[in-house]
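Following: one structure in structure tokens, then a few remarks.
The complex is shown incomplete by one protein chain, all other protein chains being positioned as in the whole.
Just so it is clear, A and B label the chains in written order, and each chain counts residues from 1 on its own.
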Amino acid sequence: MAFFLQCIFSGLTAGAVYGLAALGFVLIYKTSGIFNLAQGALIMMGGYLYSSLAIHVGLPLWVSIIVCLLIMGVIGYSLEWFPLRPMLGQPHLSIIMVTLALSIFFSAVVTWIWGEFSVMPTPYFVPSGNLDIFGVVVTMNLLWSFVIAGAITIIFILFFQFSSIGLNMRATAEGHQIVRSMGISVSAIIAITWAIASIIGASGGILASQIRGVDPGLADYGLKAVGGAIIGGLDSIHGAIIGCLIVGVLETLAGGYIGHGIKEVFPYIILVIAIVIKPYGLYGLERIERI
Amino acid sequence: MTRKLGLIYCIVFCLMLLTTPLLTSCTPQQTPTPSPAAPPTVVKPKNVGMGAFVDMTGPVRSMSYPGHVGYVTYWRWLNETKGGIDGVPINIIEIDTAYDIKKMRSGYDQYKSQFVTCEAQGQSPFFDSLLKNFSEDKMPVFAAIGGSDAFLYPPTGWVFGGANTSDYFACYADFALKNWKESRKPRVALLLGDYPGGRFPLFCPPYLESRGMEVVSTELLPYRGMTSAMDQLLRMTQAKPDFVFTTIIVPQLVIVLDELKGMGIKLGPKSEGKDFELIYSYGFDKDMMATMRPENWDNIVVFNGSYDFRYYGKKGYEFYTLMTDKYMEYFNVPKDRLAPSIAGFYAGAIMAEAVRLAAQKVGWDKLNSEAVGLYGYPNIKDFETGLCPKVTLSKEDPRTHMGIMFRLFKDGTSQSLGEFSDIPWVFKWLDQHGKPYHQ
Partner (left out) sequence: MSLPCGTFNTRYDQAFAIFRTKTHWVLLIAFIIFIFTVPLFLNPQFFSVINIMMIIMIAVVGLHILVGYCGQISFGHAAFMAIGAYSSALMMNHFGLSFWICMPLAGLITAAVGILFGLPSVRVKGLYLALVSIAAQFIIIYVIETPLQGVTGGQWALRTAVPKIGDFAFDTPPKFYYLIASITILMIFLAKNLARTKTGRNFVAVRDNDIAAEVMGINIVTTKVLAFAIASFYAGVAGSLWAHYQRAFTTSDFSMLQSIWFVGMVIVGGMGSTLGPILGTMFITLLDQFVLRFTPTMTKVLPTLTAAQISSFGMFLFAAVIILFLVWEPRGLAHRWQIFKASYRLWPFAY
């Protein structure tokens, strides 16, 4: 029983990290219909930027986090200007391809600037140590990840629901034409969306770096995010989080009870079954088509 | 960005594409077989190519890059101080494989005509898939770290600068058994990274069991996107091992150490009342120590694969310091960064020596990869690399890297744990006992 609880707990905290990655992904998909394959690269850049600012530039820890998020926000904002604004209205698959090329571009940037470090040093702000709750070990790392990811998600959902920019973003998700006729600049909204998604991705990268150090493997969280987001339903913000939590828990349970390298693939097996049962994800907008 | 500008860029790019054949025809051709009437004077070529395959931008970078820069530093130093090998400059061809098999293949295909020998650090898929190509091209390869068929059935001229990961585990078995005082069999858990080189020790259990150990747990940790290994660590610790042998890479190690600490596991020998000893396979440098939390890597045993320069005394230490300074100079590295793996330096020296011997034997005009494989590496006897004790290679045992030492990390420093021990060749053992590892 303790083992089962332990798996659930570790899975939830792992899922929290994936959830941050998925949040940005779903946000972009909702407002502009773009399947952002570059999310993993943004996460990686966030981690590297943070480490570099703290260690190479020598800024104090919290200042470097804030500066990192600001820089990533600016990068996200400028991504809308090029290459996404020219691609507005083009076939969706072409835009997916552009995001893929962007992910390669960001990997190249990371290698260019920080390539010669075999392993990038990481400044740790999460204290070491653990909590023991009813026989279940929760390391500080994972606890902080869970709390911070949860906080960011809640702040974001509040922002999305109650602020005017959030309202604009939700409107853009409904339809670009409507928003234009209301006098709101769709380009500006999409730019803000990308900026927010980059900031969230960067914070995910910073959190992940506390767990595993900074290395090019941070980009792999992008793919996990895609899986989790789709389970939860691509149209739904809270669906993304829940989907990722499910992925995290399933993964850990499989690793705990089956082992033998099935950990990575188990969520996908469940996904296929889930998709057949609930095609639009758990919370996705169901399009009812009947013949 | 107007569409016209994009059009101009595209046209320029197409022109560049069309000039690719011109670029390729500029590359030097394969050294041809000599004409019957060779001139009496020795004609030295413009340069001699040495290939270097490394994962610079991919997931196993932390394992392969530190060794790689050692080779390159040595060769550049050789070019600078001695004008290369016997006056022929070395043309260093570095190919980034990013642990991606397509890049490995295309890199090898493109450049194999330009180098006479090559090295590959931690590129098991490379050895594995291209083994036939290497045999057919008669290309001698200096292979370091990893795990594949090549380590059991090496083609002629192959040299192993680093043992394969199964052999590492055999050394750990020696280390474990040396200080084992109790009467029962020691229990060992294998904690492997789920990438080809890391999975290789899956074949090691028969050897470990023959040495009187008991393999109680085998776990594979995914190396992509892993956030927590708690589930698998729990299973492992429930099996109550005395030793844990690992092939995990740095990001996985960071997570594992953190979670082990969280579980209250204390690393260290059972005799001191601790839970188990963890042995990490890929050496430590300052970068890695900066990546990990210092309080977590206490009492971890690290396999220090290269020769310790202190073993060779003052001379080795001076040479090592020289190489380190050169490295910092060539790569614009700030003063407080630690040097790359020592193994890279002496491996580079061995490769240069092999080329020199082959050139001496057949002449520079006839030098090709076949010659290096036949007359270069196998003729290395009592070769002093300037860094560590003499190296002798033979066809039966083409390993340069015969001794390992363990270091213990404690209280912020590392201390060596005893003398060098020999690395057994596990697959030779398995082969002799009639069980090659795959049918």
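The rule is short, and it goes like this: a contact is a pair of C-beta atoms (placed from the backbone, for glycine too) under 8 Å apart; a residue touches a chain by one contact, two chains touch by 3 or more.
Everything numeric in this text was worked out from a predicted model, so none of it was measured.
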| item | value |
| --- | --- |
| Absent-chain contact - pick from A:Met120, A:Leu218, A:Leu234 or A:Val249 | A:Leu234 |
| From B:Pro196, B:Gly316, B:Gly348 or B:Gly376, residue that would touch the chain that is not displayed | B:Pro196 |
| Selected from B:Ile93, B:Val215 or B:Met263 as touching the chain missing from the view | B:Ile93 |
| Residue ranges of chain B at the interface with the undisplayed chain | 1, 3, 6-7, 9-10, 13, 16-17, 20, 23-25, 56-57, 72, 93-94, 96, 98, 100-102, 105-107, 109-110, 113, 125, 128-133, 148-149, 195-196, 199, 331-332, 438 |
| Chain A residues touching the omitted chain (full complex) | 35, 37, 82-83, 86-87, 90-91, 93-98, 100-102, 104-105, 107-109, 111-112, 115-116, 223, 226-227, 230, 234, 260-262, 264-265, 268-269, 271-272, 275-276, 279-281, 284, 289, 291 |
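Here, only the chains that are shown with their structure count from here on.
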| item | value |
| --- | --- |
| Centre-to-centre distance between chain B and chain A (centres being mean Cα positions), rounded to whole Å | 35 |
| Parts of chain A lying in touch with chain B, wherever the complex brings them together | 3, 6-7, 10-11, 13-14, 17-18, 55, 82-83, 86, 107, 111, 115-122, 124, 128-130, 137-142, 208, 211-217, 220-221, 223-224, 248, 252-253, 255-256, 259-261, 263-264 |
| Chain B - residues contacting chain A, complex | 1, 3, 56-59, 61-62, 65-66, 194, 219-220, 222-232, 234-235, 250-252, 254-255, 258-259, 261-264, 285, 287-288, 290-293, 295-296, 331, 333, 340 |
